[in-house]
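The complex is shown incomplete by one protein chain, all other protein chains being positioned as in the whole.
The letters A and B name the chains in turn, as written, and every chain counts its residues from 1.
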Amino acid sequence: MSIDTVIFFISAVVAVFGATMMITQRNPVASVLYFIVSLLAQAVCYVQLGALFVGAMLVIVYAGAIMVLFLFVIMLLNLRGTEDLGASTGRVSRFTKYLVSILLIAELVFVIKSVFIPATTTGIMSMPADEFGNVAPVSKLLFTRYLYPFELTGVLLLVAIVGAVVLAKIDRGDKKRVTDELEESAGQATDGTAG
Amino acid sequence: MTDYVSALSIDISLLYPEIALLVAASVILVTAFLGRIARLAPALAVIGFAVSFLLSIEQWGNPKAGFGGMVTCDDFGVMFKMLFVIVSLLTLFIACRYFKVKGIDRPEFYALLLISTMGMMVMANSTDLVVMFLGLEIMSVPLYVMAGFNRHSLMSNESGIKYFIMGAFASAFLLMGIAFVFGAAETTNLRRIVADFNYIATNHRVYLYAGVGLVLIGFGFKIAAVPFHTWVPDVYEGAPTPVTAFFSVGPKAAGFAVMLRVFIFGFADIGLLTGAFWILAVLTMTVGNILALRQENVKRMLAYSSISHAGYILVALTVGGADSLSTAIFYLVAYTMFNLGGFAVVTLLETRAGCKSDFMELSGLAKTNPYLSALLALFMFALAGFPPTVGFVGKFYIFSAAVKAGFVPLAVIGVLNSFVSVYYYLRVIKTSYFDQLEEGRFASVTVTPSILFVLVITAVGTLGLGFFPQRLLEMSQAAVFAFL
Partner (left out) sequence: MFEVILTSSIQVVVVIVVVLTGCAWATWLERKVLGHMQQRIGPSYTGPYGLLQPVADGLKLIFKEDIVPDSVERLTYTLGPMLSFVPALLTFAVIPYSRDFSLFGLEFKGVISDLNIGILWIFAVTSLGVYGLVLAGWSSGSKYSLLGGIRSSAQMISYEVSYGLSIVGVIVIAGTLSMTELVAKQASDSIWFFENWYLWRNPIGFLLYLTCAIAETNRTPFDLPEAESELVAGYHTEYSSMRFALFFIGEYANMLAVACVATTLFFGGWNGPAFLSFVPPVIWFLIKVFVFMFCYVWLRATFPRFRYDQLMRFGWLVLLPLAILNAMVTGLVVLWLG
């Protein structure tokens, strides 16, 4: 076993472990931390595949920016994982819950089965071309072959920003808070005067 | 068929309609804070839609592909592009007045509408799963905001949040599915998948099936097929009514467009899909109709009704084949007409102070607004599938195509379902014509030119297409032949 294989298995196990812990933790901060662990391990996998740029971006954007934002919100709301999130639901949805999870487990079993009886095997760590995954080749691809998805991503980000601003912006003279619709139905119609 | 895959060319002319919408949206966003000019936003949006529509017509009958086979601009895509523009334009006209009355008239709404429409166009025009996903997100993100656009209303906030969470959930399924398909096929390009299908299906069968299943779930959320419909009633009820109108038609049509591309074109040879669609169709029709029976709110009723209509279209997808698929597109257009018409009336009624679209509020409408209630009745008849409206023609086409192809039980279930649906549609008519309400409970309705325009267009469409369906059917067939 080469040292590459060892590193791959370590990081793969850590990534899956982090992801699993992330969804099983009750404490949101612990969830975030495990997710970061998982992300870092994934970045190691990318680097091993020669995709240095993707690995670095994963750390900078996800671990370094987005997850900080998550932590920020969690801290601002001061969630400590003691809230009861498992409010009971109707019988139908409880049933669906189990049905869906059984289906997904069955699917997972099928997938794993097919891995252990593989039809064709390609090496896990077959190294692609030398420069692959570095900044220059990636950006060349982004601006030629994947130009369309790339520009679409730009539009998507733009509209996400616009949407966030629309929802969060405070208009001039927008002194009213969210109206309680119960009050409204009690006869205190406030529509038409808002805004 | 031309060799689309090798077409690596970057051909901007394929995207003119999309670009027109994007430019219009950008102009609105830039002018949004300029005071007086900001009031021109609806007009700018109308211009954007009109230009986009004309550019789409230009592309009709002239199939081209580009961007490495990611974009396919065939008649199918163009047909849907035109449909999306019509939907958005009608929504815009419905929305103008409603938003003013509710005090949430802001120029950003029109920009979001434009960009959302652009996302739909991207979806309908793509033969690449990644591009489809991006289109879906560009369509959905504005929708989340539009659902929660009335920030003063808790219902609207709830609607936005619910739609956002369920939409993100659906996107996760879709992305996971795309990842699986990519793992199996080593490409996300549908044309290449079709070309190598036998190889993929024999060597990476399980991954392919897992991927396609997850993709189906993802799209199932978007068209609100039944087990993935739970978000619909709350979102539809809480969102501003014109937005609900848009939800019930636009994203649904876009969802069906990509479903046709992915499942009928891309993964046509997966035999299991017919069975899956069969179950989905039956569930969607039945559950939608039965739950609609019990609703006390017109918007919720229309929400469930839109679910059941998605079921009818799923019947056409289950049957497959050019005849049946063209009826699916036909029905989508027809459904756009009478459903938007119905929503236009509901929106109009809701502009009266204190109205929340309960059934009770319709009482006595025939006395106060005879023309309006006549139109409402027309749209309800069309939704229920009565002749001579296009609702009847569409359903007739779908079910006869199903019977012809040997799907008799499916057709029977569909027809039975239409009978069930008659009850709740007629309940609207009954309430407005035969129920009484104390005088002066609600102010009378004022019909503005923009809404009148929508009502006229949809009424003419509902009746006109009912009498002369031939032209539309031919167009639908041309669209289907473009990718079969």
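The rule we apply is simple: a contact is a pair of C-beta atoms (placed from the backbone, for glycine too) under 8 Å apart; a residue touches a chain by one contact, two chains touch by 3 or more.
Given the structure is predicted, the values throughout are model-derived calculations rather than measurements.
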item	value
Omitted chain's touching partners, listed by label	A
Given A:23, A:76 or A:168, the one touching the chain that is not displayed	A:76
Omitted-chain contact residue, chosen from A:22, A:59 or A:155	A:59
Chain not shown, touching residues in chain A	29-30, 33, 36, 52-53, 56-57, 59-60, 63-65, 68-69, 71-72, 75-76, 78, 134-135
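Quick note on the criterion: only the chains that are shown with their structure count from here on.
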item	value
Rounded Å distance between chain A and chain B, as computed from the means of their C-alpha atoms	28
List of chain B residues in touch with chain A within their complex	8, 10, 22, 29, 67-68, 70-71, 101-104, 106, 108, 111-112, 115, 118, 122, 128, 130-131, 134-135, 137-138, 141-142, 144-145, 148-149, 151-155, 157, 160, 202-207, 210, 213, 227, 230, 353-354, 356
Complex contact set, residues of chain A against chain B	93, 96, 107, 110-111, 113-114, 119-120, 144-149, 152-153, 155-156, 158-160, 162-163, 165-167, 171, 176, 178-181, 185, 187, 189-195
